[in-house]
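Would you mind keeping the following structure in view while I ask a few things?
Removed from the display is one protein chain of the complex; every other protein chain stays in position.
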Amino acid sequence: MHQTAHYRDGVERFVPSPSEAVLLAALVLFCWKLYGGTENDAVAGLSSVVVVVVAWVVGVSLRAALNDMRWWLLLGFLVALIVPWLGANTFQVGVMSQVCVFALLIFGLNVVTGYTGQISLGHGALVGISAYIIAILSSNYGWNVFAAMTVGISVTTAFGFVLGIPALRLAGPYLAIATLAAALIFPPLLKLDTFEDYTGGIQGLHETRLSPPGPIESFLKEHAPSDAYQNDFQRRKFAEESYLYYISLAAGVVGLVTLWNLGRSRFGRAFVAVRDSEVAATSMGINVPLYKVTAFGISALYAGFAGAAFFLVIAFVAPESFDLVNLSINPLAYLVIGGLATTGGPVVGAFGYMWVPRVINKIATVSGDFDKLQGAMTGLLLIVVMTRLPQGVWGGVRRVNALSWQRLAGDSWAWAFQRSPLFWAGLALAAVVVVLIAQFIGTVWAVFALALLIVAPHDVWSGAGDVLRRLNPGWKRNASIQADVT
Amino acid sequence: METFFAQLANGASTGALYGLLALALVFIFRATDVVNFAQGEMAMFSTYLGWSISRPLSLSWIPFLGVDRHLNLLTWRPEVFGLPLYLGSENDGLTRLGYLVVLVVTVAIAFVMGALIERLLIRPSEGKNLLNAVIVTLGIFAFLNSLANFRYGPVPQTYPAPFRGDAVDFGLFKMSQHSLFALVVAAVLMIAVYVFFQRTKLGLGVRAAALNPSASQLMGINTGRMLTLGWALAAAIGCVAGMLIAPALSGISPNLMFGILLYGFAAAVLGGLDSALGAVVGGIAVGVGQSMVVQYVGSQWSDIIAFGLIIAILMVRPTGLFGAPAVKKV
Partner (left out) sequence: MTVAPAPALLQVRDVTITFGGLVALDSVSFDVGSGEIVGLIGPNGAGKTTMFNCVTRLYRPDRGSITFDGRDLLRVPAHRVAACGITRTFQNLALFPSLTVLDNVLVGQHHLLHADAVSSSLRLPTVVSEERAARAEACEIINYLDLDAYRNTYVRSLPYGVQKRVETARALVGRPRLLLLDEPAGGLNHEEVTRLGEQIRAIRDRFALTVLLVEHHMSLVMAISDHVAVLDFGRRIAVGTPAEVQRNPAVVEAYLGGQDEDGTHA
């Protein structure tokens, strides 16, 4: 459903595009580091060049054969397969499992909010319903986990159709608030005394985690990276985490492939049609209400799977796990950041959802100044991405991917030389302010000011330049001379 | 019966505060079609600013004044020829004039803050996907919340109320002076907002700019300025709400407002996102409903019933009780 990058003919086919050049440069660096430790520089450099040339020839032949998107997905999948060996410890493997879990949720949100344009803030409740049903059936009634999952996912899907009913009557913000209300009702319901026997009240329900079957466990234990996992206990933990990771990865991949298929089928087109123009969609034979509810149903199916995976990976449910911000608002925010109505966007979003807070946390502990400002950093990131990449990160990747050298040169020329001198003056003024802030107030505040510099619309800087001009009337003449030159 | 009326009064005064916040939401919704998740945090942050300037301010940076002079706005007692100009005071020295000055200064700061937020942060995502602007407000929410935690810490700070005398006895029920004050302010602001949108040219401009930007531009309305104004005024209203909410609760703290904002959403949607009257009536309805449920059903049920009712009402009236019905044109 997206524009493929232009394919050039003849020799030009072998010239890397800007984005590919960046990737190749990264590859060179990577090889350099890989060889650099053991060999001398000449050998390291030569091997890097050989690797890159081989990679490039393979890449060009593949580029001709495959749609570029599939090529990236395949690469991503191969990397995903070796994640347990890339992670430094079981915690990181666990986080990657959760990436898969929340990817499922975000896929579902993508169907209803991305494709169909119905804002839902109630998906946290759907995940919760699924996870709770499975937990109750398996821990209170001793059901087999997979039987419990079947029931949990089916019931959640049914609830999804119910949640879709308001979508028939409500538009835009009203629907958002109605679904928000649904998400807000869920945790207090779990805490009610009446249900406490089943739901465990505020304490929630614990469950022992699924452990891998014998042969798989011994295989994983045997092949655990020996430097990170030394004793038997650590290796068993590794096997356990990895096993759960592969289960969630399988679910995530199935989710991704089905989402992709759905997006390019008559359903995907119908969902977007409903979003873009209900009237035209109706005239093309699309039963708009039916498709809206169906979108909610499908999306709830994904949320149900997310709930099941959540239960497997975390093995603990409590009302607080399904709070509004964590499970309803943030996934939606990261979906928009990743890119609405795309296949890659939700994947990027799921990564962001799990890793951004952790990375920021890491930075925060490194520099004391940032310690209490993690939330502010996350907020800034949301704002910067949304204002500078309105199509989300995936949209940005696509745009960069489709960029040719000519376009890049033309665009940067236009950016640099076709702006008013006022803009540059304003920008310079703002930059000076940022430096002053860094010098006299603190790094954090300078970071904030810098973010503002990136985010604010460019005419603001022209406006600031205008102020400067008023302060110094003689300056204008110079400016117009400059403008003539360009 | 006594408790019933007490709860009624109680609920109405909390509800008036929800209504004020809802009023700010309505303002932004009418001006930019955006549901502002940062409204509560904007109110919280400006309340903190008010708190800062109502503390004794050190004036040591002004030369020739002496090192240890302090300015305490709250206890300002100007007199002209022995006549007190400070409109009465409380036992701890707070004067009404002092409070008013702090209020006005804070509201002015909030106004500028709102304008800046619109101009610098919201504007770039305008005219694109509506969700983008909503996500930006979420970003502002996280930003302000964390900044307040960083600057002021999580411990609640007491915030003064201007009227703290004995509760007023209405026979059937009593109402604290602050609650009464909050009700009056909510009513006045509601009427002001109504008049602004329905009776002034500026308000008409704001509405037109939101409804049809290109056409309004052709009519010579500076749409950009209208949207900025909308956000600025909303921030100012939210600021008043925050300054009234803080003393009614345990004081001001960074995480105070999100919960209240959710009730503000409920109130705004209940009344209809585009109706000023609806916002305040919705707020009072939510407040009263909440205190009734707490009294007669159990506090566990209060959120369940409040938000359940919101869904139910929306299903019957898709644009709230007072909202204009949506028109579809082919």
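Note that the chains take the letters A and B in the order they are written out, and that residue 1 is the start of every chain.
We take it that a residue touches a chain if its C-beta (ideal position, glycine included) is under 8 Å from a C-beta of that chain, and two chains touch if they have at least 3 such contacts.
The structure displayed is predicted, hence computed values, not measured ones.
Which of A:286, A:389 or A:453 touches the hidden chain is settled by the complete complex: it is A:286.
Only one residue in the set A:273, A:333 or A:373 touches the chain that does not appear here, and it is A:273.
The omitted chain makes contact with just one of the residues A:19, A:294, A:330 or A:343: A:294. Within the set A:341, A:354 or A:447, the residue that contacts the chain not displayed is A:341.
The omitted chain makes contact with just one of the residues A:31, A:185, A:244 or A:262: A:262. Seen across the whole complex, the unshown chain contacts subunit A at 1, 3-4, 258-259, 261-262, 264-267, 269-270, 272-273, 275-277, 279-288, 294, 298, 341.
One rule holds in what follows: only the chains that are shown with their structure count from here on.
Separation between the centroids of subunit A and subunit B, computed from CA atoms only, is 34 Å. Residues of subunit B that touch subunit A in their complex: 29, 33, 35, 37, 119-121, 123-125, 128-136, 138-147, 149-150, 262, 265-266, 269, 273, 300-301, 303-304, 307-308, 310-311, 314-315, 318-320, 326, 328, 330.
Touching subunit B in their complex are the following residues of subunit A: 113, 119, 165-166, 169-174, 176-178, 180-182, 184-185, 188-189, 191-193, 278-279, 324, 329, 332-333, 336-337, 340, 372-383, 386-388, 390, 452, 455-457, 460.
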